[in-house]
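A single protein chain has been omitted; all remaining protein chains appear in their positions.
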Amino acid sequence: MSDQAPAAAVTPAEATPGTPLLDVDGLTVRLPIEGIHRPVLRDVSFSLRQGEAFGLVGESGSGKSMTARAIDRLLPAGAQVKGSIRFDGNDVSALTGAGLRQYRGQAAMIFQDPRAHTNPVRRIGDFMTEALRTNLSVPAGQARARAVDMLTQVGIDDGERRLQQYPHQLSGGMLQRVMIAAALLTKPRLLLADEPTTALDVTTQAEVMAILDGLRREFGLTMLFITHDLELAAAICDRTAVMYAGQIVEIRRSSLLHDDPLHPYTAALAAARPDIAQTAHRLRAIPGRPLSAFEAPLDECAFAPRCPHAQDACLTAVPGLTETGGGLSRCVRTHELRGKLQVASDA
Amino acid sequence: MLVASLLVASFVIFGALYLAPGNPISALSGGRSLPASSVAVLEARYHLNEPFLAQYWYWLDNVLHGNLGISIVLRENVSTLIASRIWTTAGLVLYAALIIVALGIGLGILSGLRPGAFDTSTLVTTAVSAAIPAFVAAIVLILVFAVKLGWFPALGNGTDFLSNVRHFTLPAIALAISSLAIVARVTRASVREEGQREHVQTAVSRGIPSRQLIRRHVLRNAAIPITTVAGITIASLIAVAAVVEVAFSLNGLGAYLVASAQSKDLAVVQGISLVLVTAFVVINLIVDVLYAVLDPRVALGSRAQ
Partner (left out) sequence: MTAAVPVTVRSTTRGARAVGMLRATGPAGIASAIIIAVAIFMAIFGTWLAPFDPITPNLSLAWVGPTGAHLLGYDFEGRDVLSRLIVGARTSMLGPLAVVLGSMIAGALLAVAAAWRGGTLDAFISSGLDVLFAFPGILLAVLAAAVFGAGLTAAAIALSIAYMPYVARVLRGAALKERSQPYVAALEVQGASGPSICLRHLIPNIMPLIVAQATILFGYAMVDLAAISFLGLGVQPPEPNWGVMISENQVGIPQGYPLPALAACVCIVAVVIAFNVLGERLFEQAQAAPR
């Protein structure tokens, strides 16, 4: 969890101005749920600089996956999108046809469950080289050669043989590595990793994470890393955003997130994780259950009902994002609570 | 497995001789009285004085050599009688199968890929036509297209290939109509379902053009259940063809089977039953093979239920 910039790539620690690779501004998404359009994302804004690893953390229903899908234009039919998403300065929602396909090649997505996300009746080789052969018109032989090469980079050595196999013949961890390799083949500039290791067992998780992190740095890729695990995000991301009920509630340098959180929810998340090094008398759970965006009231802070620091001011309006100490926080009491939020671990 | 089915089926068909009331001779003769010489011929041919299983063995042996016995009514070889009629039935079933595959699967795909007015109207039409039995369809088709509109002949076989096509069109439609509806519905459902799958999302996220997407990921995967249902449906046409043949006075195996059953010409009934059951089993075998070819997760012989 060091905040030292590694030698191979430039990863600025603080948010500095410059042309961002990905700029999300005021993204609000409504989806038809049981016939009525309801919000799933509310006013989500953040920017990613070239080469930066950015974490997006939240519980289920927080909208983190939906954000990634919105960026890759993979929202379900009937979705209403407001706000802008700009990739390299271009408005993503205006893209169509060939432009859209090209963009999707540039913004590669890695999904959570590799087995569900690979076509069971097509061989691995087909899966990996499909985008190369169709969009980039790479000849089949060359595409296969590149695929084998990339497989070696993700730690699969007998690439030639694997290309001939079908997904059901590979383990989950191996399949996820294949998915990562396939995503990298089109030489994307942005990686959207949607909980890539959640569906894997713990030892495999560590391996796959190491590969993902290593390759990202090696290729200098910008990555949006989505997870429910705060510590995992902190381990490989430079900055991390925390989401709750479809809104961003905090953006901060990852290293500070645990020790100096700005928002009560972040503090609660960090505290809820059992610490193997400490003896706790009881697990610290957050009372209540996480809200989805469409369940949250529109005129108060969404976290207020579960927040130990809530006051009347929190119930008057949705708090805006306040800048504090190099980060952003959606809490009206953020200045006064600064420094007091890391909960004493032996309380 | 299917060979076992065939064997048992042949055993049942053979055993029918003994289930008949009276003795085998009266069954074979259909209750007619025969001169002693004919009785002796029958006894020798069917080895009636030997144990049951031995008789089955002789009979099976004969069958495998193409000797299906002699028709009591027409006094000809059953094999010859079958051979002269088999193309009518085969042609009818093939024609109907073509309609089912082209229209059924075609409508299903179009309907599955485009939600909207077309889809709803297809759903309604198929819901109704799925319940129309072949002989009802035959009656209505004859009434509307043969009698009232005069576009097609109402009865009988044609003389050459083209006139055969004309004569077989209404029967093929009658035979196909309810199966077509079922295949269309299953196709539509499969296409819809495959379109929702996550691996399709992966391909979309990598910028695969939609035409390719539909061909290589949606249709290719939906082909598995579609082929299975189409195959089973076509196999079931074999039996229903008899009804259509009778309704349209076509000179096919099915109509001949029915006539022989009425005249109790048992050898013919056994022969035709064997042919039809074999065809049924063979088609099921082809479906099994196709299923294993289309789905690499499945080993041959284990069609998942």
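Going in written order, the chains are labelled A and B, and every chain counts its residues from 1.
In this text, a residue touches a chain if its C-beta (ideal position, glycine included) is under 8 Å from a C-beta of that chain, and two chains touch if they have at least 3 such contacts.
Everything numeric here is computed off the predicted structure, so don't read it as measured data.
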Wait, the hidden chain, what does it touch out of the ones we have here? B
For a quick check of understanding: of B:139, B:165 or B:293, which residue touches the chain that isn't displayed? B:139
Just to verify: which one of B:42, B:173, B:191 or B:269 makes contact with the chain not shown? B:269
Note that chain B touches the absent chain at residues 1-2, 4-6, 8-9, 12-13, 16-17, 19-21, 27, 128, 130-136, 139-140, 142-143, 146-147, 154, 236, 238-240, 242-243, 246-247, 257-258, 260-262, 264-266, 269, 273, 276-277, 280-281, 284, 305
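The criterion applied here is as follows: only the chains that are shown with their structure count from here on.
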Inter-centroid spacing, chain B versus chain A (mean Cα positions, whole Å): 55
In the complex with chain B, residue positions of chain A that touch it: 72, 74, 100-105, 108-109, 111, 113, 116-122, 130-131, 134-135, 166, 168, 179, 182-183, 186
Chain A-facing residues of chain B, complex: 197-199, 201-209, 212, 216-217, 220-221, 224, 294-297
